[in-house]
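Below is one structure. I have some questions about it.
For this view, one protein chain was removed and the others were kept in their places.
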Amino acid sequence: MIQVLYFASMKEASGLASERIKWQGGTLGEVMEKVTDLHPSISWDGVRVALNEEFCSGTQEVESGDIVAFIPPVSGG
Amino acid sequence: MIQVLYFASMKEASGLASERIKWQGGTLGEVMEKVTDLHPSISWDGVRVALNEEFCSGTQEVESGDIVAFIPPVSGG
Amino acid sequence: MDKRYEVTDSPLDPGKYIAMVTRPEAGAVATFTGHVREWTKGRRTLSLAYEAYVPMAERILETIAEEVKVKWPEAEVAVGHRIGPLAISDIAVVVAVSTPHRHASYEANRFIMERIKEDVPIWKKEIQEDGEWWKGEEVQ
Partner (left out) sequence: MDKRYEVTDSPLDPGKYIAMVTRPEAGAVATFTGHVREWTKGRRTLSLAYEAYVPMAERILETIAEEVKVKWPEAEVAVGHRIGPLAISDIAVVVAVSTPHRHASYEANRFIMERIKEDVPIWKKEIQEDGEWWKGEEVQ
């Protein structure tokens, strides 16, 4: 299992702040494909991905127990 | 009469914060000459002159009732 | 002890962050506070709401402070960002930087604000007269 976190517009598109997804291994890119299957209305425009609170590229391997967060364009400050 | 104000190092050199000086008319430069006579130990290095709370040049006329302030190099902030 | 890099739903007191960076070697503290602005390009904001990925946001604020230390080794930094609903003029962010002399304090402060706007996972929702938008996806 991995935990997936949604924020801001992605939270509204998915209707979820977080969810647990069954995971046998694979890359962050593959997590994104899985999430697209689950929530076809999500827009990936400008979205970055964080693995365990660090920005990562889509080729990064994700293991069971990891936390994946999708980071839409930030607007703090 | 005019009132003359001394600050910082000039206050210490003159031993005075202010004094009243008899005045028949003349320029700020002439006030400075008068003050030099009264307090020969005053250093004019970098000193600017204010007439009634405005910086002025030495050619400015000073009238009875005016306030003349000597402004050594400032160091606020 | 107060947190130096903090995301909180409480009101922000700039004096607290200034005090956190004050120390005998520091002659200068530059503090930036970002406030909720009512009018932006003719559009009226009624209120804002900020949301954050809190642990990652605090971690990235700390990373930014480390970047500051590389560029300005004598700088000390404290940052607070508020989340939740905010009213007009409320403080959304406070950044305080102390340095021995003043020029570096301004420069490091500007750098931190730029970096916050690039990388810290915090999102602003504008509640305006004609709807609500997450910033970055406004109706044009």
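Order of writing sets the chain letters: A, B and C. Residues in each chain are counted from 1.
Throughout what follows, a residue touches a chain if its C-beta (ideal position, glycine included) is under 8 Å from a C-beta of that chain, and two chains touch if they have at least 3 such contacts.
Keep in mind the model is a prediction, meaning the values are calculated, not measured.
Novice: Given that one chain is not shown, what are the shown chains it touches?
Specialist: Its contacts among the visible chains are B, C.
Novice: Using the definition of touch stated at the top, determine which of B:S9, B:T27 or B:Q60 touches the missing chain.
Specialist: B:S9
Novice: Which of these touches the unseen chain: C:V7, C:A30 or C:V120?
Specialist: C:A30
Novice: Extract the touching residues of subunit C with respect to the undisplayed chain.
Specialist: Residues 13-15, 18, 22-40, 88-89, 98, 100, 102-103, 105-106, 109-110, 113 of subunit C touch the chain absent from view.
Novice: Determine and list the subunit B residues touching the chain excluded from the picture.
Specialist: Listed in rising order, the touching residues are 5, 7-9, 11-12, 46, 50, 53-55, 69, 71-77.
Basically, only the chains that are shown with their structure count from here on.
Novice: Where the centres are mean C-alpha positions, what is the separation of subunit B from subunit C, in Å?
Specialist: Each chain's C-alpha centroid was found; their separation is 48 Å.
Novice: Could you pull out the residues of subunit B that touch at least 2 other chains?
Specialist: Not one residue in subunit B touches at least two other chains.
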